[in-house]
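Take a look at the structure set out below.
Omission of a single protein chain aside, the complex is shown with its protein chains in their original locations.
All chains are identified by letter, namely A, B and C, in their written order; residue positions are counted from 1 within each chain.
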Amino acid sequence: MSGLTEINWMIGGPQGTGVDSSATLFLRTMAVAGYHVFGKREYHSNIKGKHSYFNVRASHQFVQSSRDPIDLLATFDKETATTHGHEIIPNGALIYDEKVVKPEDIEGLDASVTTFILPFDDILQEVAEETDSNPMKLVIMKNTIAVAASMALYGVELHHMEEALKGIFEGKKAKLVPLNMKAAEKAYAMIQTMDGFDKFTFKIDPVANVPEKGSRLLMNGATACGLGKIKAGCRMVTYYSITPAVDECIYLETQPHYGVNVVQCEDELAAMNMVNGAALTGMRASTATSGPGFCLMAEAIGWAGICEVPSVIFNYQRGGPSTGLPTRSEQADLMFAINVGHGEFPKIVIAPGDMEQCFEDSFECFNLAERYQTPVIVLPDKVLANNTQTIPHFNEEGLKIDRGFIFEPTVKDPYDDVEGAMATHKRFEVTEDGVSPRSLPGQPGGIHWLTGDEHTEIGHITEEPSIRMAQHEKRFRKLDKALQEIPQDRQYKLYGPEDADVTVVAWGCTKGPMLDAMPLLEKEHGIKANLLHIRLFSPFPAEGVLKILEKSKQTMSMEANFTSQLHRLIRMETGFTIGHRVVKYTGRPISQDEAIDAIRQVVEQNAEKVVLSYGH
Amino acid sequence: MSGLTEINWMIGGPQGTGVDSSATLFLRTMAVAGYHVFGKREYHSNIKGKHSYFNVRASHQFVQSSRDPIDLLATFDKETATTHGHEIIPNGALIYDEKVVKPEDIEGLDASVTTFILPFDDILQEVAEETDSNPMKLVIMKNTIAVAASMALYGVELHHMEEALKGIFEGKKAKLVPLNMKAAEKAYAMIQTMDGFDKFTFKIDPVANVPEKGSRLLMNGATACGLGKIKAGCRMVTYYSITPAVDECIYLETQPHYGVNVVQCEDELAAMNMVNGAALTGMRASTATSGPGFCLMAEAIGWAGICEVPSVIFNYQRGGPSTGLPTRSEQADLMFAINVGHGEFPKIVIAPGDMEQCFEDSFECFNLAERYQTPVIVLPDKVLANNTQTIPHFNEEGLKIDRGFIFEPTVKDPYDDVEGAMATHKRFEVTEDGVSPRSLPGQPGGIHWLTGDEHTEIGHITEEPSIRMAQHEKRFRKLDKALQEIPQDRQYKLYGPEDADVTVVAWGCTKGPMLDAMPLLEKEHGIKANLLHIRLFSPFPAEGVLKILEKSKQTMSMEANFTSQLHRLIRMETGFTIGHRVVKYTGRPISQDEAIDAIRQVVEQNAEKVVLSYGH
Amino acid sequence: MATNLQAPPVAPLAEKLKPMKLKSDKHPDWCPGCGDFGITNAIQQAISNLQLPPWNVHFFTGVGCSGKTSHYVQCYGVHTLHGRSLAFSQGAKVANPKLNVIVAGGDGDGYGIGAGHFVHAGRRNVDMTYVVFDNEVYGLTKGQASPTLPEGDKPKSLAAPHVVQPINPFALALACGYTFIARSYAYDAKHLRATLAAAMEHKGMALVDVLQPCPTYNDLRTKSFFDEEVTVKGSPVPRVYYMEDEGYDGVVKDSTDATEVNDKRMAAFNKIYQQEERTGLGVYYKIDIPTYEDRVKRNLPILNEYSPIDLPYHDADMNPTTDLTAGKGSMVI
Partner (left out) sequence: MATNLQAPPVAPLAEKLKPMKLKSDKHPDWCPGCGDFGITNAIQQAISNLQLPPWNVHFFTGVGCSGKTSHYVQCYGVHTLHGRSLAFSQGAKVANPKLNVIVAGGDGDGYGIGAGHFVHAGRRNVDMTYVVFDNEVYGLTKGQASPTLPEGDKPKSLAAPHVVQPINPFALALACGYTFIARSYAYDAKHLRATLAAAMEHKGMALVDVLQPCPTYNDLRTKSFFDEEVTVKGSPVPRVYYMEDEGYDGVVKDSTDATEVNDKRMAAFNKIYQQEERTGLGVYYKIDIPTYEDRVKRNLPILNEYSPIDLPYHDADMNPTTDLTAGKGSMVI
């Protein structure tokens, strides 16, 4: 069975013991070796000690989802072995430390699985002696050992790791590279001499044409969002720490040269209202939060709505409700985001589906906010934020900054023409498309008022019914304009054959597993599926979506939530009832295998509703 | 044209000058005289000086909405006359003070309108002299004068006013009764001598069978809600002042004998979380707020959801978005309330449609909260809160307190059986109907934990997928149970003939104008309409509502909002698209006349959408 | 809030910027006799006196009777949300430090629902002036107790005596790091104007709490109450007095002198808590230390070159110009 083009590796251990570092090392090593990699991270809301794991898929092909059965599980604690042992595929392998666990303790471990006892401590001891180091300080290198042994089993050449390590340990830390390589070499050599080494047949072929160095990115979605914001000219990001939104902020804080002021606020009320204040000045500003914090922003988003302020809100969705599953993922804030805030005001709600869209949406959201002068809510999720993936460089060509309709002062020298400089400006002029000229404080001749109350064209409070109607209608007209102008591709997109047996409607990160699943579904199960992936939720592209759905042979929704929110939204917006629905609400992402399984249940067994639950 | 059974009176003036008092006096007087009255109050978000008005309809029949054309407008300032003059029906009358306005200044005043100059100051001067009072102190009696003159014009006997005044000025203030009567008598006599007195033909017949004294209530909705809460045993109402919710609190504060602790909080976050804390103890507690405050409660409502706490939230809807139209009304928080809070959790959302339902829902919401152990959101609105109406006594018979499934300690003497007293209790036991035994702090043997995180049956944090699923599903099962158990009448109700030409779907205070409109529609326009009034929105009674809609010849929705929220909700829940829609978003309530007009536009002209806008 | 405009005035604005010009066309709708009129006038005068170009003044208010003030001043006025004016205004000033930022609002707004922001604004020391209209009630919602109403008091708008202790805004501000803390009185036009101007000239977070009679709801703290004399140690003295006149000086001269700082701080606390019978007007405390805008430059040195709002990010054709190479760093594979 040599000559695989894809492998699926997992490492686990207590939080804070280096699971992340070893996964990063493995991801980087495989990427350096030219593979496409996809890394999934699962961890508890805990700092040290609780179980976490990282699942890495490496492939000759571009992949964007995780798979369920693992071919090689690397462990050095008991919990990982017992929790995940049963997930190892027949004939797969387990690396373990016999000091902490025995294979017989592992329920569900397939008899065909080869087990490798790795003497982590002995190897570390040897390295310590040879390099005259304190063995206690080397403990973290257990990860390197596990990765090296895994590489040997997969048949990946070790020198790739050296290059990977150089990318990780730069500058002062460069001396760690040889130290780690010493441990790696020992583990790599040792495992090759072990019983069963040849029995493990999941060797991966080297990549024929290793992509040119520098031609790809290895990145997670939080970083992609941060980069999109930087590119867009966003120079102020307010936040109040919260998982997983804080990852974007932490990334931005490490990039002081761009001058992005990452303002830590006292709470999310402040974070959102500071963005309102900043956006009023003409600064492109945004806040990043997650569910509980997003709740606290509801009132301030409404203010931005009635005052037509281009504030940008990133709500990184996590498992709810309430504190919920704070480090897990869910797509359960859609209906809340669309309806957030009392009363009615236009808002634009979008959700990226992959790394590239994270970048693109994080760039475009500011254009949308300024063009339509209304708050924009972006809904990534924990899966997108934390997954690490190799991707092509972002397409930065053709990006344009659109600042919308900004007032042009006619007063040249305000000190000369004080009268003109102090003139009142119709900030909320009732226009055909609803967009009015936005003046910014500091501009002579642009004076106007803002208020959360209904207001006149210059912004003074009014309760006059006719003005109320004109302003209310004008604000909503902007949504019609947006729906006309936003490129259709960024509203929704149909992936796959038009004449599919089944159309799967999904949003956000479910795109990855679906795209990975589609070719296999056709090849292995003869099911032709396509994917209708929605990115724009408010205003909702009802007409276009309905047209596709009506033409579909069979329809199903697939979402990581309990109540099938997109399914319901589509019915509300179009009247169309999607025939079948797939849900998952364990806080874990939908895998490629689950996507396949769910579609088969629908197509082959006509299941009305499929509840997915794989993964720990 | 003598012998009317209904009149429609209006009084207006700057806020803070007694418009409310005079309307109260007129309402009370007419009620004492045996009429059914309905009073509509419109005012600015301002303390003193801005225009406000009060519209009083008095009728031989039970009425529950306002009408548009006024037969008699009483003014003593210019703004009222110019703003509302055009609303006077042909042959109606205007009472004015020639010192402030001339009829020729009033645009749109019908030529047939009789105008009466009332020498307010002279009358006051006379009274002052006769009673040796300071004329400045009597200014407020201008209202009494206007009311008395109006009574004369309508042909209502003045002695009813004396009784009304006695009800208003009790105790120490009783001496004001004769003083006011003196002024009233003068005005009453004077106007009868004026030119045009006989031309005004809108005399109302006396009521044949004046209802027995004490047999009815003259009340607004905020009070009805307060009484419902008192009856239900709610002994703690938290609030942070906001219009119009504060009216309920102000009422409760005047009733210290019931021991309701009306706790003024530092903000609505505190108000909601204090209710959560109080509800945990077993106290029946509630908070009262309006849109902006409701926004701030989103996070805490989610906590109540996942922790299954019977917290009750009254969100008195007002004109939005943001600060919006703070003293006007709207039905625009429905979708927000249903979707409030990130993630997914069961909530019960209900909205009363009239005074009786205000009382009933304010009583029942605590039963619902405790029976289903979940937050209950009640959505009255400013119209209901502020309208004053004669109604029968509430039906208090048959009301039952339902505290739901409360844990019964088995430990008798905890000090004797400390072990037992300290035992852990399965607060979140996974049961068939989703309801688990609720133990209260202080109960021996009931110890458990609560957390906003997903949790085990005893309430400890867990991220275990299978437990998450079991708990999430269990919580939602409670909504199925609720939908089965809540009497159908309290879910939705069809008023009027089953075989109507058109079924109007409405919620909240639109019930009143619809019920008043239906007989007239049939009598005057030959349109047989019925009303499907919805009271329960989450869980939504999709099946029953759909059945009615499918049987209807024609369907239309009627709501005081911009986006037809109920219309959209029904499509989401049932897939049914209601054929026509009527909206109003000026912040003013829909009147009986507007309801008639809108239905005619739909039925006679097949209008797809009707936008109403009457009223200032 | 210091005045740091980009370009210096070409000609003095004084003549062109008479306070009258700072009145907007909107007429205030406050009750007759309300203290808010005086405060609004004083704000207009202070802006005029300091020659702040109104088109560069970003004026934020909370929600309440007082919250309407921004509508009455002819400058960029922002009537924000109840309790959130400090969050808005800090966002604006941090984004564009060249603006002259003024904030105003009620005591309910600032010390009630806004207490959290009030506390943390002190920690940041963003350069702005915050004027609190202190009338002991929630005016616009009809007279409920505000956080400054003393326990046991029952103004006519309350159904029963107040059961909660009042906040002490000055002690709170001092504890939270406000660098300018003063009190004035709505009917004392001259003192008020001067105090506001001093606050605006202060570089850092300035609080001016203004005694603002609300004749409609608060019948306890009225004009005549403040005009009364009180007896202290047997002799009659005015209830409202200038602390300066009695020798009090709250200004720290050398902020690097720890002893002086501590002495001044303690003197201020002392003064603050000696207000039982009398009410001192003037500056309780003032210190000059770096503002947030200054401090943030330590971590973002590029802000020494550019004001945040001027950081370039696109060319004339609206093509984005930021090079992401550094940001991607070692993530390039």
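Quick notes
Heads up, the rule we're going with is that a residue touches a chain if its C-beta (ideal position, glycine included) is under 8 Å from a C-beta of that chain, and two chains touch if they have at least 3 such contacts.
Computed from a predicted structure; not experimentally measured.
Every visible chain touched by the undisplayed chain in the complete complex is listed here: A, B, C. When you scan B:4, B:447, B:470 or B:607 for touch with the missing chain, the hit is B:447.
Set against the missing chain, the residues A:246, A:325 or A:603 yield one that touches it, A:246. Residue-wise, the contact with the chain that is not shown comes from B:168, picked out of B:4, B:168 or B:470. Residue-wise, the contact with the chain that is not shown comes from B:416, picked out of B:195, B:416, B:480 or B:524. With the whole complex as reference, residues 16, 44-50, 240-243, 246, 250, 253-254, 256, 264, 266-268, 292, 322-323 of chain A touch the missing chain. Although one chain is not displayed, chain B still touches it through residues 28, 31-32, 167-168, 170, 213-219, 223, 226-227, 230-233, 235-236, 238, 255-261, 263, 265-267, 269-270, 272-285, 299-300, 303, 363, 390, 394, 396, 399-403, 413-416, 418-419, 421-422, 424, 441-453, 459-461. Those residues of chain C that touch the chain absent from the view are 111-116, 119-120, 122-125, 147, 151, 160-161, 163-168, 171-172, 174-177, 258, 262, 265-266, 269-270, 273, 276, 292, 295-296, 298-299.
Everything below uses one rule, namely that only the chains that are shown with their structure count from here on.
Centroids of chain A and chain C (each the mean of its C-alpha atoms) stand 42 Å apart. Contacts with at least two other chains are made by residues 44-45, 292, 322-323 of chain B. Of all residues in chain C, those touching 2 or more other chains are 63, 79, 81, listed in ascending order.
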